[in-house]
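Apart from one protein chain that is not included, each protein chain of the complex appears where it belongs.
So, chain A:
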Amino acid sequence: MSDIRQPDNPQQLRKILHIDMDAFFASVEQRDHPELRGKPIAVGGSALRGVVAAASYEARVFGVRSAMPSVTAKRHCPELIFVPHRFEVYREVSSQIREIFRRYTDLIEPLSLDEAYLDVTKDKQGIGSAIRIAELIRQAIRHETGLTASAGVSYNKFLAKIASDQNKPDGICVVLPQQGAEFVATLPARRFYGVGPKTAEKMAHLGIHTGADLRQQDLVFLRQHFGKSAEYLYHASRGVDHRPVKANRIRKSVGAERTYSQDLSSEAELCQALDQIVDIVWQRIEKNRARGRTITLKVKYSNFQQITRARSLDSYIPNRQCFAELGRQLLSELLPVPLSVRLLGLTLSSLEHELSNSGQAASQAVSAPQAKQYSFDF
């Protein structure tokens, strides 16, 4: 697959930056509302079902984390101030930051509004030093947006990402090629990509606590216990990660979901709610010029049990009406619902982008002319 493709010249060391804004949404709010500075704030709804989208460092001291239910956050920190989100503003700041990145390189892979990988092996200004570029970028962000960012500098994405977290906030950390293996060895297993609480627990049972422990294991053992992640873990624990920085990251799915302030249970309510989601998702599909073959319905019941139902077609879903119809079908298979529903979501995946300007996609198209099955014209 293309994402494990070797760089053009595998001998050449790459220079990769990971830039991560510090408590992004919360910092923007503190910047624009001076009265909030120095106080524990959370961006997101304080309502019963709200979730913390971002927490200021003052709030993090109390254990408030993003994605935490607002009710829980309030328990951790009773003085917590909830601020409604202003996504338009965050998006604007985000594009400001990307403009700054673009002064140094076009190889930018945004991961979200507030973080991105940059490949500065060949920077536009011929600066040559990745550390220098990282500092220039952090300075520019501070001057032009009034916000702080942390940077990780290394020779691959994995190390750069971990490094950016090392001296947060407003810090920089460099992992030189000769330090990579040593740096990884001391990392807790939990810091490896894809290792969540469950996997970490499993690893602990196997006596794996650090990068060094991981490195002791051979590929066969890793495959046996961690399946698909094995190869990644094997390489990462040696400080090796060949994934290229991909400008125009290829989207894998388009979707949307909504949590309702009041649970839904009647067929009429559910269908109406689904129609609204269809509208939102289809707009996004059109905006992204995406075509997909798989539709997935996600339902979370009032007891938080979550189920998904998917259907794949042989051909791309041709229009909104068909998308809506399929969504309705998936929903009807769950009716009558055994419990009331708190969340509904729809996603389109198995995507093929209609047109893509990225050179990557174009070159793939040239190298693999696809067979085409003709159809009857009825």
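Note that a residue touches a chain if its C-beta (ideal position, glycine included) is under 8 Å from a C-beta of that chain, and two chains touch if they have at least 3 such contacts; residues count from 1.
Going forward, contacts and distances are computed from a predicted model.
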item: Undepicted complex member, UniProt protein name, chosen from "tRNA threonylcarbamoyladenosine biosynthesis protein TsaE", "ABC transporter permease", "DNA repair protein RecO" or "Beta sliding clamp"; value: "Beta sliding clamp"
item: Full-complex contact with the absent chain, from A:V120, A:I317 or A:L346; value: A:I317
item: Absent chain, residues of chain A that touch it; value: 311, 313-315, 317-318, 322, 325-326, 333, 335-336, 368, 370-378
